[in-house]
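The complex appears here without one of its protein chains, the remainder shown in place.
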Amino acid sequence: MRRVPILEVKNLVVYYETMKGDVKAVDDISFELEKGGALGLAGESGCGKSTVALALLKLLPYNAKVLKGEILLDGKNILTLSDDEIRKTVRWKRISMVPQAAMNALNPVFKVSDQIAEAIILHEQVSEDEAKTRSIELLKKVGIDPSRANHYPHEFSGGMKQRVMIAMALACNPEIIIADEPTTALDVIVQAQVLKVIKTLQTELSLSMILISHDLSVVAQTCDRTAIMYAGEIDEDASTKDLFTEQLHPYSIGLINAFPSLAGEKKRLYSIKGSPPNLLNPPPGCRFHPRCPYAKDVCKAVIPLSIEIHRKHHVACHMVNKDPRYL
Amino acid sequence: MAMSEKDLIKVVDLYKYFPIRTGVLTGIRSGNIPTVKAVDGVSFSIREGEIHGLVGESGCGKTTTGRTILRLIEPTKGQIFYNDINLTRLSKDEMKKFRRQMQIIYQDPFDSLNPKMTIRDIVGEPLEIHGIGSDSERRTMISDALQEVQLTPPEDFLFRHPHELSGGQRQRVAIARALILRPKFIVADEPVSMLDVSIRTEVLNLMLDLKTKLNLTYLFITHDLAIAKYMSDDIGVMYLGKLVEYGDTKDLLDDPDHPYTQALIAAVPVADISIKRGDIPIKGETPQPIDLPKGCRFNPRCPYAFERCFKEEPPLFQIEPGHGSACFLAEDFHGGKVQRGKMPS
Partner (left out) sequence: MYSKSKMGMAGVIILLFFACIAILSPFLTPYDPQYTMQLASFRAKPYWLDPTLPPNIYPIADPGFTSANSINEWTISREGSSQVSWSWTNTDGYPGIPLVETGSGNGSFQISMNSTGQNSTVSFEKEFSYQYSPPRRFSVHLAYKAVVQGSASWTIRVQLKRSDGVVLEFWNSTIQRRSVGWSVPKPTIDTNDATLRFRLFHDILSDATKVFPVRGEHTIILSVTIKTENGAATIFLDDINARIWGEAFGLLGTDNYGRDIFTQLIYGSRISIVVGVFSAVIAVLLGLIIGLASGYIGGWVDELIMRGNDILLTIPGLPFLIVLTAVIGPSIWSVVVLIGFLGWMGIARLLRSQVLSIKSKAFVEASRTSGGGTWHIIKKHLIPNVMTMAYTQLALTVPGAIVTEAALSFLGLGDPFLQTWGKMLHDVEYYGAVAEWWWAIPPGLCIALLSMAFVFIGYALDDIFNPKLRKR
């Protein structure tokens, strides 16, 4: 039975206006998040994944313009809502976020539980006491002992601060949580612990999750679907199992094979030549074509559409799509 | 080049302590000054032609070890041998001669290049310091170095500044600078951790190719076990300033002995979902190397800790030739596998 998508992004286009021109950060992307599912948005730095996250919460900076597209939450386009409506009904209540380097987002002069309680009070009409009790509960859920609830951020280690931020994101019982590079600044073992917390909570609370990371292995371990972004476009979107067993897009192939793996035999890693393009002036056609070993003329001129190759496995590549119009 | 049996580098009982507060009054105060025991008794050797990996999480002392080997930081205690010559006994001038043979590549490709200098000046600086070559000879050497790291054509890069290059290109400039004096030993301190994933492989492959071409020996410092596996012949695992396990890469990763190594390996996410992930057997986070516990410094987190672990510090026990582990449970190892999960009586 087809699961109902709780979040649908359709043809989203976000440009940043800068002094040097428009940075085409997100250019016509579409994806779905199933209810209770975990979608991994993977890609290198500068590919636009953080922009997507901010767009979902309407937290884009002042010089970002959403030029086109819809973001459908339960069928309703939240891009049409006013700032006030988003703040009251969507942000933190239905969708919340653990931002990048979140542990630096804690205010050093307030106790940790107070900061979580503040998030609750801002969105719901509850008493201070109730908010405080709830925040201690949340800390317990992420594995922080209630006795530490009245400590200050500097008394926590990096991993624990990250967990506090996760607790804060869960403060108002959202349905969707976006985790933007939740483990990037953390050590390996702590990273594993935090990922475990995230995964457990997701199952326990039936959360739908979007996990953004440049580390494919992190995405592979936590998400059941993976979308690979490159230079503002989604190149491939499939279940994690399908993607890692059979990558179709040349960039996905290159990316997955560029990760040295702890398991398996030692083999020479493949490196994609060149570097990601400047999004002020991205290459015409398929943005990957300057680095693609299979690029043909059509790739330099026409932007490939994302086509469903097998069930729920979308790829945007002329060579894979074999669109009769272009071959 | 195949690894020779000769030890190029030997580190013997290396200690580096940092006093916590420096100031005018520190010298006057007597008594115990709290110190950070960054490197607390580390010994290992690197064979000529080997890539020796030094692995650990942040704060374990691997970077300090690397820099102390090059005497960029003076060791508090201990000796460093290069080709059987005791570097710790050399004067500053004598050391300058050896600096030609030992170089370093840093983690941050931006910080390691002077933003005001051109690429040509950056790569040519070592030549200038040692007074090597005439102007035209230097120009040739610099161009050759840039070609070696695949920054071609060199003329395109000579007169640019670091901020005009991408991260990967900058790191290659750093490599070119390190290689221009034709050193024999290079300390690579997390050389790719700040680069994009698709660029990392290029730089790593470049380092491998250069090693073969130029007969280099590397000390490869990283927190990423997968990269350590890809690059290293031997690996040493550090925790809170001590070596807790060392061995041949394959042996160590396939069959880790020390509980910390096991936890590290278990914690690394793998982009292969067919592999089932178990739980991480240890709890808590790595503490600061200031207030160290008595006995084995891993005992607060170790699932197998028993009485002796809280009283004595375990030395490195040899499990097989070339594979050692600093754990009392390894002491009982005689050829077979030690059972884990069972408390020894």
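Think of it as A and B in the order they're written, each chain with its own count starting at 1.
Criterion: a contact is a pair of C-beta atoms (placed from the backbone, for glycine too) under 8 Å apart; a residue touches a chain by one contact, two chains touch by 3 or more.
Computed from a predicted model, the values in this text were never measured in an experiment.
Engineer: With the full complex in mind, choose from B:Ile9, B:Ala38, B:Leu70 or B:Leu252 the residue touching the hidden chain.
Structural biologist: Checking each option in B:Ile9, B:Ala38, B:Leu70 or B:Leu252, the one touching the absent chain turns out to be B:Leu70.
Engineer: Give the residue, chosen from B:Lys96, B:Arg182, B:Lys250 or B:Lys311, that touches the chain omitted from the document.
Structural biologist: Answer from the full complex: B:Lys96 touches the omitted chain.
Engineer: Can you tell me which of B:Asp108, B:Asp248 or B:Glu285 touches the chain that was removed from the display?
Structural biologist: Touches the omitted chain: B:Asp108.
Engineer: Just checking the interface: what residues of chain B touch the absent partner chain?
Structural biologist: Interface with the chain not displayed, on the chain B side: 23-24, 67, 70, 72, 96, 99-100, 102-104, 106-108, 111-117, 122, 125-126, 129-130, 174, 177, 181.
In the analysis below, only the chains that are shown with their structure count from here on.
Engineer: How big is the gap, in whole Å, between where the Cα atoms of chain A centre and where those of chain B centre?
Structural biologist: Each chain's C-alpha centroid was found; their separation is 33 Å.
Engineer: Please give the residue numbers of chain A that touch chain B in the complex, ascending.
Structural biologist: Contact set of chain A toward chain B: 44-45, 157-160, 187-193, 195-196, 214-218, 220-221, 240-241, 244, 254-256, 258-264, 266, 268-273, 275-276.
Engineer: Per the contact definition, I'd like the list of chain B residues that touch chain A in the complex.
Structural biologist: Its residues touching chain A are 57-58, 166, 168, 196-202, 204-205, 223-227, 229-230, 253, 263-273, 275, 277, 279-280, 282, 285-286.
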